[in-house]
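A single protein chain has been omitted; all remaining protein chains appear in their positions.
Presenting chain A:
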Amino acid sequence: MLKGKWSISLLLVLVLILSACGANGGNQGTGAGAGESPAASTEASAAGEKPAEPVKLLNVSYDPTRELYEEYNKAFSTYWKNKTGQDVTISQSHGGSGKQARAVIDGLKADVVTLALGYDIDSLVEPGLLSADWQSKFEHNSSPYTSTIVFLVRKGNPKGIKVWNDLIKDGVEVITPNPQTSGGARWNYLAAWGYALKQNNNDEAKAQEFITQLFKHVPVLDTGARGATTTFVEKGIGDVLLAWENEAFLSIKELGPDQFEIVYPSVSILAEPPVAVVDKNAEANKSTEVAKAYLEYLYSDEGQEIAAKNYYRPINETIAAKYADTFKKLDLLTIDGDFGGWKAAQEKHFNAGGIFEKIYTPGS
């Protein structure tokens, strides 16, 4: 009997220790955010301003923006603190663009979304999370930075890949994520489609033939852009990665210019990753004002500079001129001009029964 009690009490002690860790942790966790608030509010009231409650923002974003927003969030909270005296803590969540939109629809309380393409934010309109005219709320179609699709090849370009047509040469393996889950992959696909149309005097049948050929050269479809990059860069699969320009630059920066190089295709697409305040969540969180400022500040000189440093093309002309060496001028198709907007493109190519479903058979 004694020994029974003994072992149970040992178990209990273990549980208590663990829960103490947990509880302490919890306090620390909230403490870290709230810890600075008393100082902040006294400062603010001493200065005669309105007392500023600390506020939390959740930015739900797509895969490759991890490094961008890590830097931008620091810059914004400093800016906001100096401007209003209010503390703002920004949390991040990253994943495939379509998957992230789905999580927000299912109740992930994002104050702002910064996704890979407009269609994914459009999908938040129907559940009543934001209004249909969200894309007109910020300048430049609510896209504070742009990017494009490039080829990342192994050093020395052993397969001699220069143009889109080289991708369907014998023995070339192409890595791209799945257009049905990844935003970047949809840009990849449309860039290829746009190229094929241009090559063939807008003959859709020939474009479809090209895309079919292209996807026959894809050995594996990852769900997100970062997964595809890891497949190409880490696992060493494939001869060419169709990648976001920023993702391609980042791979070279992280893993060394002695391993990879970027090839700019003659034709690519202007990718506009848009941003939006999720009105319903921001209202519930009483963060509408700071959420708006958060996205607006992306257009400021500092925001543009951070975007450029993280290899996103700034829309501000002055900053863009400063980084002209990095970002090559390209002949870029646009989603609205060449594809009739995201809704039409999505329906035609990526929805159930669309062209992608017809041309892609796994393992063929």
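Just so it is clear, a contact is a pair of C-beta atoms (placed from the backbone, for glycine too) under 8 Å apart; a residue touches a chain by one contact, two chains touch by 3 or more; residues count from 1.
FYI, contacts and distances are computed from a predicted model.
Colleague: UniProt protein name for the omitted subunit, picking from "NADH-quinone oxidoreductase subunit J", "PPM-type phosphatase domain-containing protein", "Sulfate transport system permease protein CysW" or "ATP synthase subunit b"?
Modeller: "Sulfate transport system permease protein CysW"
Colleague: Would you indicate which residue among A:58, A:269, A:282 or A:319 is in contact with the undisplayed chain?
Modeller: Within the whole complex, the residue contacting the unshown chain is A:58.
Colleague: For chain A, which residues reach the chain that was dropped from this view?
Modeller: Where chain A meets the chain not shown: residues 1-8, 10-11, 14-15, 18-19, 21-22, 25-26, 28-29, 32, 58, 66-67, 91-95, 103, 105-109, 127, 226-227, 230, 254-255, 284.
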